[in-house]
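A short write-up of the structure that comes next.
Other chains of the complex are left out, but the ones given are in their true place.
Chain IDs A, B and C follow the sequence of writing; residue 1 opens each chain.
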Amino acid sequence: MKILVINPNSTLSMTMQIADSARRCAFPGTVIEAINPKGTPASIEGHADEAMSVPAMLDLIRAGEARGVDAYVIACFDDPGLAAAREIAAGPVIGICQAAVQVATTIATRFSIVTTLPRSVPIIEDLVEAYGAGHRCRAVRAVDMPVLALEQDPTTAEARLIREIEAARDVDGAEAVVLGCAGMSDLCDRLQLQTGMPVIDGVTAAVKLAEGLVGGGYATSKIGAYDYPRAKSACVLAQTA
Amino acid sequence: MKILVINPNSTLSMTMQIADSARRCAFPGTVIEAINPKGTPASIEGHADEAMSVPAMLDLIRAGEARGVDAYVIACFDDPGLAAAREIAAGPVIGICQAAVQVATTIATRFSIVTTLPRSVPIIEDLVEAYGAGHRCRAVRAVDMPVLALEQDPTTAEARLIREIEAARDVDGAEAVVLGCAGMSDLCDRLQLQTGMPVIDGVTAAVKLAEGLVGGGYATSKIGAYDYPRAKSACVLAQTA
Amino acid sequence: MKILVINPNSTLSMTMQIADSARRCAFPGTVIEAINPKGTPASIEGHADEAMSVPAMLDLIRAGEARGVDAYVIACFDDPGLAAAREIAAGPVIGICQAAVQVATTIATRFSIVTTLPRSVPIIEDLVEAYGAGHRCRAVRAVDMPVLALEQDPTTAEARLIREIEAARDVDGAEAVVLGCAGMSDLCDRLQLQTGMPVIDGVTAAVKLAEGLVGGGYATSKIGAYDYPRAKSACVLAQTA
């Protein structure tokens, strides 16, 4: 089976790190392709960055459909364009936030999330609430570092993540912690080892769920909201009334 | 004060109709500009259409900022890109769904919404829930006509809208009805007259709230999630890991 | 247009302060009348004070209907008697809590409220929850001063308000703050200036929404729960069964 993992931002080093995480956890028969669009923001930190990344990401999915991709993983914790992607794909589309939350609620009664910047906290809170896990999520915490700083200064990143994971356990009463950024994927094992807490990386979670959904024969419903977009012509001139 | 009303789809006739509705209700001192981006879908019917419209819409807001626009109205009932637009604008940004819901919950205890296609029903339900009015909204109904059919076949549209508004009153127990598409704006008065029900058009609602917010000195908070996007370079080559 | 702003308590100095705030923000064509009933509590601090104020407030609305008032603002943050007032008025009736919450959720993703006494905290929490903004409201804080102390000791009031607004930003992660008492109205601009936080006064918010609703042609729905009270005779003797 072929799974396309899309990093919606345009930073190749991050795409490579995500690809590593995806391949490390995949079953032998699974082919992982990892890609990022060109021209999108270098990192996704807020609603506008999300919005600017989605059309190019949808193009990658359209191309994936043409070459027989079985499932898609959107490797940004804001799950940007998740519903739009489902309209375009025949197979399942998994967002790493939704996947991580599904794993967290299966292995723990309460969890916390640790993300990068404080501005992403309400975005993630709203997402988790929409996924129906608001009452299970103790807190969304931020290490207060931009996304790309995770790879530029991994030592600081790791120290701050450990501090927040320990606070999640000791202050929040969390029983597991979700990493709230695809760029933290490669730190997952080390963080779990050093804190003794179950730590969930969304890329891994999403790849495993994607494999399961394809393996179970599940496809995106084309009845109702996730049906393919209706074809229509787009007018090409900006117009003022 | 200058309010920019943006129709995110690329159909000029619809933009003109929206402009009419906006100008009809505006206070004398208000300047209404109405515009639509080029190259976006001819109508917005689902998440993918939304996603394909937002970047060009954000460009119009960036341009608006440069020429001193005081507030923005996003004239599509899915409120596409609303949060992203708020990151970019200094002044208030009003979505017509959120505005209509605010009016509805002020003049009635229970309301229903009538939209175009059934596929938009869960989108609008989720939106209304996120705005905190799910318990006030009796039902989201659909006339089962595409957006552009509203102006191509206004007689059928009006007949079906009347039927659904009456069902909202008699079956749902609604006390007011919200029109769930910007393209229904010009029918609002006629529908209210013919059914005796309070009928709320989101374009009108949004323009009045925009005037109020600007008049009250309110601006979008730049502390936290609606802060301006962080500047960063975007890589320009599509890349596969 | 004529808007009647009712301070439901019987303290004239507070009514005058509210009138100033209302007039300061009103559009040129708006006539603001401000009034308070006689015989109601000197301040509203709890459910019983609310209950004792509402009948006289409804009388003022009945009188307002007779002389052509277009919209009403209830200038007490508990929004006492709001639904009852809507039954009696033909035009829109705006509560300052509901108005402030509508503004807050339009310009920020998360907000906190600062009120007077701790006993009002659960009242306001329940109100905000009923308005559907519970998930947007980080905290309701109290300066622990009675309502009338705001004008008797403005220096202490201002210092404590600044402290709580800063805590809302730094501890709660609020992006805007709502002032939870009509008596704080005149401090709004100073507080915003001194803290750098968007600060929302409900009187201002309600006047602007009232103007917008009247300007948009909106009236209270008379179908269903906000219909005029049914006429019936009241028995005049206390009776024990």
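One rule holds for everything that comes next: contacts are C-beta pairs under 8 Å (C-beta built on N, C-alpha and C of every residue); 3 or more make two chains touch, one makes a residue touch a chain.
Note that the structure is a prediction, hence the values are computed from the model and not measured.
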* Structure fact -> Copies of the one sequence in the complete structure-file complex, 3 being shown, number 6
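Simple rule for what comes next: only the chains that are shown with their structure count from here on.
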* Asked: Between copies subunit A and subunit C, what's the superposition rotation on C-alpha atoms, in steps of 5 degrees?
  -> 120
* To do: Taking the mean of all protein CA atoms as the centre, name the chain whose own CA mean is closest to it.
  => B
* Quick one: subunit A and subunit C, Cα centre-to-centre, how many Å? -> 42
* Structure fact -> Among all residues of subunit B, those touching at least two other chains are 83, 86, 224-225
* Asked: Quick one: in the complex, what on subunit B touches subunit C?
  -> 25, 27, 29, 83, 86, 92, 94, 98, 102-103, 105-110, 131-136, 169, 173-176, 196-198, 200, 204-205, 207-209, 211-213, 215-221, 223-226
* For subunit B, which residues count as touching subunit A in their complex? -> 10-12, 15-16, 18-19, 33-43, 45-52, 54-55, 58, 81, 83-84, 86-88, 118-123, 126, 130, 146, 148, 224-225, 227, 229-230, 232-241
* Asked: Which of the residues in subunit A end up touching subunit C in this complex?
  -> 118, 121-123, 125-126, 129, 134
